[in-house]
Every structure is written in C-alpha cells, then in structure tokens.
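Following this message is one structure expressed as structure tokens.
Yeah, one chain of the complex is gone here, protein chain that is, but the others are all in their spots.
Moving on, here comes chain A:
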Amino acid sequence: MNPGSSLLATIIPLPVLLPLLGAGATLVLSRRPTLQRALSVVVLTVVVVIAALLLVAAVQNGPIVVTVGSWPVPLGITLVVDPLSALMLLTSMTVTLAVLVYAIGQGVYDRDETTPITIFHPTYLVLAAGVANAFLSGDLFNLYVGFEVLLMASYVLLTLGGSRSRVRAGITYVVVNVVSSLVFLVGIALVYAAVGTLNLAQISLRMEQVPPGTALAIHLVLLTAFGIKAAVFPLSAWLPDSYPTAAAPVTAVFAGLLTKVGVYSIIRTETLIFPDSEVTQTILLVAAGLTMLVGALGAIAQADIKRILSFTLVSHIGYMIFGIALATPLGVAGAVFYVVHHITVQATLFCVVGLIEGVGGSTSVTRLGGLMKASPVLAVLWFIPAINLGGIPPLSGFVGKLGLVQAGVVDGSALAWVVVVVAVLTSLLTLYAVTKVWVLAFWRPADQIPVPDAPDETAESEDEYGDEDSDDEEAAGDGDAARPSGDGGLPGAPSPRTGVLTGVRPGTARTIARQEANIGAEVDWPVARLAPADGTPALSGRLLGAPGDRVSSRLPKVMAGATGALVALGLSLTVVAGPLYAVADQAADDLVARSPYISAVFAQTVDDRVAR
C-alpha cells in the first residue's frame, strides 16, 4: 500500500464525521441562522470535495480501506471505498448540497421567523452522515447503523411542522421503516449465526461453505429488508403515500437518496455476499418488471405532480433492480449508471415541483395552467429533467436505459426479454405521465382550466374581495374551487372561474390571499402561507410575494439557481456519459469479480487469524 493511499485512507471517515460534527455545531448555532446556514453549506461542500478525491483514487488504485481505531480487520469497523461506493457518495452528496442550497433559498424567501429551520439544518446533516455511513460501510451491522441514522433523521424531516397530513404520512413511514429495520436485524442475526462474522468481505468468503438452503433463507430475509427500503414492488406501497406530503426540499432529497441506499445495499448483497443465486435472480427479474409497470401505471392514474413523481420514482427503481438481477458486468454497470442518473434527475424534478407550487399555488395538474406563459424559465427547468426521466436521446436517461436494455438482450433468456419489453414500455408510460403534466400545467392556457360549481364559501370570499381588483377575485375563487364539489356539487351561482395565474402578468400581478388570512396561520414550513388559518381556501402562490405587494412571477433566485444547477448536473451526466459509463463498467467488473474488494479488506489485516 503506497503512502498516498494511506493519506487518502485517513480521510475516508470524514464524510461521516464532518456532517455529524456539523450537526452538533448547527444545533448550538440555532440562534444564529446565517452562521448556521453557512456552516451547513461549507460542511457539505467539503464532503463533496472529499468524495471526488475518493472517487478518483478508487478508480485509479482500486478499493481503499480503513479500519476505524486500527483494530484488526474482523474485529473493528471497516470503511471501504471502492468505485461503486465512491460514485454513490459523490453523486448523493452533490445532490444533497444542491438541495440544501434550495432549502436555504426557500427558507430565506419565505422570511418566516418561526419556521423550525433550526431543527432542519442539524437533522439534514445527520441524514447526510447516515447516507455516507451506509455507502462507506464494510460491515453489515455498521450498514444497519447507517440506515438507522438516516432513517431517524428522515422521520424528523418528513414530519417537520407536525401538520395533520404530515403526521399521518409520518406514522405510516415510521412504522414501515421500523419493520424493515427489524427484518434487517433478523437478517443480521441469521448471518451471524451462520458465519460468525459481520464483516462483509469475511461473510462473502465464509458464506460459500454455508448449505445452499440456509444461505437462500438468509438471502431472502436481507432482500426483503432492502426491498422495503428501496421500494421494490410489492414492497413499495408506502412510498407514494408518505413522500408527497413532505416539504419540497425534503421530498427531493428523500427521492434522490433514501431509496438508492436500499438499491446500493441490494447491489452489495447480490454481488458480494450471494453472487450466484439463480432463485433470487429470477425473483428480482420478476420484481423488477412488476415494479416498473405498476409504478408507471400508478403515475398515470395520479393528478398531483408530487404523487406522479413518487410513482415514477418507484417505477424507475425497477430499472436498477433489472440490472442487478442480470448479475452480469453489463447489467450491473447499467444499474450503477442508472442510479447516478436517477438520483440527480428525481431530486431535480421534486425541486421543480416546489417552484411550481410556489408559482401556481398548487401541485395538481387539474388546477394548474398557463405556467409556460407565466414563467418560461420554470418551463425549461421542468422540461429538461422530465424528458431526461422519460429517456429521450441523447440525455443520460436514454444512455442508462439503453445500457440496461443491451444487457438484457445479451443475457437472452426469455424472462430477460420480457423485462426488456416492459422496460421500453415503462419508458413510454413515464414519458406519457410527465408529458401530461407538461401539457396540462404548462401548455394549457390558464382560462381553460375546468370550471367547477361555485360554492357558497367562494361567494363570501369574493365579497370580501369586492374592493380589490379583478385579478384577486378570480384567483381567490379558484383556490376554493375543488373542495366543496366533493359533496356532489353544492348549489350556487356559477361564476367565472379561471386559473390561479389568470391575469397574472409578469411584473404586474398582485397576489391572491388576504393579509388577515395569514395572520396566525399554522406555520407549516415551508408551505406556510398556502393554508390560511380560518379555513378560507385561498391559494396564495407563495412565491408571488406577500399579499398586497407588487410581485412578479419571477422565480426566487436561490431556489431557481439551485434547481438550475441540478438540471445542469443532469445535463453534464449526458456530456460525460462516456467516462462515467467507463467508471460504472469498472465498478461493475470489480463487483462481479469480488476479489478486489475482498483482497483490499484483507490487505489491511495484521491479524493472521483472519487468513484462515
């Protein structure tokens, strides 16, 4: 081992350590928001730089290993950086950083002193630490701890603000994830009972001597645990229920990262611990096809953009599982590339939805319209990642799907062909789902939004708006449009209903909600002003500014900038697709060969008992 890599080895723990220390520091600094924000950004930036260094080193010199506390290998906790984990770490931390900037932009723009942003920053950093720990861990129990750290943080982030719908979604989310963690723990107990170690490299060596039936049982337990976390059908039902309720940046980072940690764990399980298990490969192939199809069909049935995206998230997990299930270097390389692409594009789309919600005041395609005219920048920000997700050439989504389809064709089995067909079909269905959003929310003129029956409540609120100008009247009415019609249509004089953005001309429009409606409103960070306390369903279009202000439909700079950076990152994945795919290929070769990982871990050992 050369001195350069030993220096690198010493910085391996930093992606875990720095965010944790940062979490402590930001908690102390909770009364100094500016300093707190700066610190969070600095910490994550440093982690991104470290991750980039580690990736370069791992690609050039093979896996780097550090044993924490210099304990001999099977005793201590090992952290391993191979091309896969370095690539995952770099991608996830870059996205985490961009979403953090987005969140800061949102918080600053809202200018809301009572938002629990003091809790947001420490929790967010803990989440980053947990994700980094899971990616770097060379030990099954440490992986479990990494999962728990990131899950605990995610519980808090998901229920931030403690509003009704979030608490409801939070309970489902917590219970499902606790159960999956317990299943994981059972798997750990079974692994330990079977092979007497929890070090991944050592498990992979000893697992070969375990009787096939026992090994299969353990394998399936672990797969069930990771399958829940990765949201693989039929274990995916929890995801579209819980993700859409969270705040936009939280959903973005969850969608980008959390399921991918599960996918990463499945990659490790399949390649390192149980490399030649035909039964589970068949199971995974079937699950991959069903995940794609069911997710895509679910996306089409939805009208809320956040839910559409949650379902496409589930659907595209299927692509990665497909690559893993093929268990060939080609398939795994396709899966690795797809993970990188999908982390970026999915986080980007959820960030854009946050902006859409701000400009349009809603995330439901039935109530949005005219966004293209209102904000062309927003339209571009949505369009690029959306068609990227759908897999339009030459974008990275196309490259990833092409790689996976090629791997499936090379595999050539009947089942692989079926899944290839499903994959292409899913790509089309995804395109349909995102195009539906594009056509309805962006292209459709605002005055073509369907006209519902006018409820009594609206008439009242319009009276209160009597002295306001007509822009306000129309838009305020629209905010109320949907709800009472659920009673079968209340009788009431039909009045002209038009889009939230009706009459909103850039630079001249005024906003929609009344000032008093916002006083004492439940602070539901960060969609604070969308829901007035008195139940008057006025949609304010938060980003349009405070009531009565002269506002424009220009997007807030920081949020749009962060989203733009994510879009650019997604595009750059297309530009560097060649080198990136080469890295993915190398990672996949290492994974399938297994020996680089195992020998790197055991090269560390000074204890000769391990060699046995």
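Simple rule for what comes next: a residue touches a chain if its C-beta (ideal position, glycine included) is under 8 Å from a C-beta of that chain, and two chains touch if they have at least 3 such contacts; residues count from 1.
The rule is simple: contacts and distances are computed from a predicted model.
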item: Undisplayed chain, where the name is taken from the UniProt record, one of "Multisubunit sodium/proton antiporter MrpC subunit", "Peptidoglycan D,D-transpeptidase MrdA", "Spermidine/putrescine transport system permease protein PotC" or "ABC transporter"; value: "Multisubunit sodium/proton antiporter MrpC subunit"
item: Residue, one of A:Ser265, A:Thr291, A:Ser364 or A:Thr426, that touches the chain absent here; value: A:Ser364
item: Residue touching the undisplayed chain, where the options are A:Val28, A:Val42 or A:Val179; value: A:Val179
item: Touch with the omitted chain, as defined above, among A:His121, A:His219 or A:Lys306; value: A:Lys306
item: In chain A, positions touching the absent partner; value: 141, 145, 148, 152, 155-156, 159, 162-172, 174-175, 178-179, 181-182, 185-186, 188-190, 192-193, 198, 241, 244-245, 301-304, 306-307, 357, 361-364, 366-367, 450, 452, 479, 481-487, 520-522, 524, 527, 530-535, 537, 539
